[in-house]
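Every protein chain except one is present and positioned as in the full complex.
Residue numbering begins at 1 within each chain, and the chains themselves are lettered A, B and C in the order written.
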Amino acid sequence: MKKILNHPEAFADETIEGILLAHPHHLKRAPGTPRGLVRADAPVAGQVAIATGGGSGHIPVFLGYVGPGLLHGVSIGNVFSSPSVEAMVAVTKAIHAGTGVLYLYGNYGGDIMNFDMSAELCEAEGVEVKSVRVRDDVVSAPKSAAEKRRAVAGLFFAYKIAGAKAATGADLAAVTATAQRVVENTCSMGVALSPCTIPAVGKPTFTIGEDEMELGMGIHGEAGIERGRLKTADEIAQVMTERVLADLSFRSGDQVAVLVNGLGATPPEELYLLFRKAHQVLAGHGVQIQRVFIGEYATSMEMAGASISLLKLDAELLSLLDAPAYSPFLPQWRSAR
Amino acid sequence: MKKILNHPEAFADETIEGILLAHPHHLKRAPGTPRGLVRADAPVAGQVAIATGGGSGHIPVFLGYVGPGLLHGVSIGNVFSSPSVEAMVAVTKAIHAGTGVLYLYGNYGGDIMNFDMSAELCEAEGVEVKSVRVRDDVVSAPKSAAEKRRAVAGLFFAYKIAGAKAATGADLAAVTATAQRVVENTCSMGVALSPCTIPAVGKPTFTIGEDEMELGMGIHGEAGIERGRLKTADEIAQVMTERVLADLSFRSGDQVAVLVNGLGATPPEELYLLFRKAHQVLAGHGVQIQRVFIGEYATSMEMAGASISLLKLDAELLSLLDAPAYSPFLPQWRSAR
Amino acid sequence: MKAALTRDDALPLNQKLAADLEAANAAITALDAEVGDGDLGVTCRLGMKAALDLLPTLKEASLGDLILKAGLAFNSAGASTFGALVASAAMRAAKYTKDNALAAWDLPAVIGVLTSATQGIEQRGKAARGDKTLLDALWPAIETLEAAHKNGKDLAGALADAAAAAEAGAEATRPLRSKFGRAAWMQDRTVGVKDAGAAVAAMVLKSIAEYARM
Partner (left out) sequence: MKAALTRDDALPLNQKLAADLEAANAAITALDAEVGDGDLGVTCRLGMKAALDLLPTLKEASLGDLILKAGLAFNSAGASTFGALVASAAMRAAKYTKDNALAAWDLPAVIGVLTSATQGIEQRGKAARGDKTLLDALWPAIETLEAAHKNGKDLAGALADAAAAAEAGAEATRPLRSKFGRAAWMQDRTVGVKDAGAAVAAMVLKSIAEYARM
């Protein structure tokens, strides 16, 4: 796969430069690191601050979720690699408004280890830190080992809702609990049709036949977990929706928000084909679709593929999901009338 | 390139079905055709109605630009093919509020011929129709033959601003004149790195070597116009920006809106690399960037590539660009503070 | 061997035409992809299918109405540049047929119908002969029909000559530079490439000529 690049190893830094030139009223650097971005108005007085972080190559994940009504800061690693502890510490200090910091990020080994080191360092300096790890990929581990699951596009729900909760002025315990409730009620399943290339590596992350697909893709360029024959849009959507429904143990009458996410190269048209079938499947189970998000909410550069995520809603989650928020990296949304 | 599909020839219709299931409060069908969508509140009293149309496979172009503060209706063709006259006529009737209709669309032969037929039929029934064709691709014809140029991502500026003008209650002549002013002040240049596949054809629209790129891509899966060696992000952005600047005959102090558009498979990160260099080039010319739009505003399914568009601003165009608008298919934007 | 085409020929003729174009589908797509967008094969498939679906439902229609409605159906399902030109041609062919109250197309009628249709294409698309479009297949075919008629040929013979002339005309588009349609943007890269629309026009004439000989 060809790329529009300068020096492969400057990819992350030059991307950040471009972003700061494009959105100077929206983001600024965290003092002391080239790899941390925070809201232009950080620290935001009276709000618990939420930090995330992760590798480059997933926009709008991770930095695209920083903004009013969303998160407060982000540390940025190389493509698909964890950010450094230094960046995490710098971001934590730049956003902390005295009311504690929530680390809300994807359940990936490198990120966990580095965020844990950062939390130890920041707590030693008197910053209260809590951590919530998003782990929505149903295929990546059985429900009995849900704490091993990885994060995919379900990050969107956690970011949107935790950010809205923080914006209400809730305290760290409440923001953490809300984020954790989203994690426990979010489940995703994805499919990858083609790999991507890490610029500094220069070769695709995996190979896959023209008639194959991988169920359960990761957003870090990993291959999926079950390899199979490429199926139709209807078959794929049916498998994904049924598996997610079963995992969240839905009952007829339950209310959900649906996210159909594209990994990068998959066109919006194909996402709508998947939604069309998912809608039929959900209707068949008597599950009520309250909100719909279709587009690119978590990408893997030029990978082709998609995922379907469900969030089981309650009244508070729905109202937080509908709360205003802004980031130039996200699709538009507004609540249904 | 693999696709998530059911029957290739049902692609456009099933996509529309998915869209209507996803956004029932936003869009509805124009009575009498499966291939026309209009705003849920159409016809909008007191507004000149704007219709667009074109082939499938370009979301958010064309149907993604229908919405409050944007357009009123859209007719939808098969992938990369013109909509039918029937669909155009049905849309025209569904949106006409008695104050005339503007056809605002891309300068493509099939679309022109069909929209012209539709205009003749609608005018015979007493609907006043004007047409403005967007033609922003600098590489597709010399400036002396600008009326032969094709439309690429510059459609965004025309749709956004004409839609805002119509929302002010301006009459058909004024909306038409504003749309035409946008067309005359918009110029784009693009590059394609890989082709796409029309579902019903099943083969890529062109072939291109691993070390090659095409300057001046079309958004209909056409090959570009000048083939060259794949250059760096900085080189590509420099060539594109300089060529667009020269065509619009900028002077130092001029104000612009910049759009860096991804064709589909090109990741946002790479778009920000292009913007980074474009910003340097514009600064070098003393041109002032007033607004920035980076993302997918006009796609060609899974093509890899990007374009840079400039709109030369005046006070009215800027305020119309900043006016509120909503469509779930578009990235978020808001005016700078 | 047919001396004239009547409304009873509409369905079998279009069935043969659809089959012949389908057999050439990949070739048509390839030609259009070379300097266009590769959709012409799909257009022909969808357009012909729509016409074939419609024709059996038009039990009472006149010859003029059959061509009109089939042409419009073609463009509804296969809307595109080519579809719009087919529809425009059909509208003019129908008008000629009605204005002259024709119940069948003998050779002189075929000449009149094809001339009107081609003028309709010119008017809609604003191109002229030599601009590397389907007109470069159609005008030589019309001239050949006229000459064959003067030389006393029958309908099938005249159509066979016309098909050959159309094919020669399509071939002769190779050295030309495209001035209309998507191909116009490709400028010098169109030189050496056969125009896709002209190629399809020649195939259509060949198919009709073969039908007339049956």
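Going forward, a contact is a pair of C-beta atoms (placed from the backbone, for glycine too) under 8 Å apart; a residue touches a chain by one contact, two chains touch by 3 or more.
All values reported here derive from a predicted model rather than from experimental measurement.
Student: Determine which of the presented chains are touched by the chain that is not presented, and list them.
Tutor: So, spelled out: the chain left out of view touches A.
Student: Pick out which of A:18, A:43, A:218 or A:295 touches the chain that's been left out of the picture.
Tutor: Residue touching the chain left out of view: A:218.
Student: Tell me which of A:20, A:97 or A:141 is the one touching the absent chain.
Tutor: A:141
Student: Of the listed residues A:50, A:132 or A:198, which contacts the missing chain in the full complex?
Tutor: The one listed residue touching the chain not shown is A:198.
Student: Which residue numbers on subunit A touch the omitted chain?
Tutor: 9, 77-87, 108-110, 113-114, 116-117, 137, 139-141, 148, 150, 198, 200-201, 203, 205-206, 216, 218, 220-223, 225
Please note the rule applied: only the chains that are shown with their structure count from here on.
Student: If subunit A were absent, into what connected groups would the remaining chains fall?
Tutor: Once subunit A drops out of the picture, we keep one piece.
Student: Report the chain closest to the protein's overall CA mean, measuring from each chain's own CA mean.
Tutor: Ranked by how close its C-alpha centre lies to the overall one, first comes B.
Student: For subunit A versus subunit B, what separation do you get between their C-alpha means, in angstrom?
Tutor: One centre to the other, that is 29 Å.
Student: In whole angstrom, how far does the Cα centroid of subunit A sit from the Cα centroid of subunit C?
Tutor: That pair's centroid distance is 54 Å.
Student: Quick one: subunit B and subunit C, Cα centre-to-centre, how many Å?
Tutor: That pair's centroid distance is 32 Å.
Student: On subunit A, where are the residues touching two or more other chains?
Tutor: In subunit A, no residue touches at least two other chains, as defined above.
Student: Please output the residue numbers of subunit C that touch at least 2 other chains, ranges allowed.
Tutor: Not one residue in subunit C touches at least two other chains.
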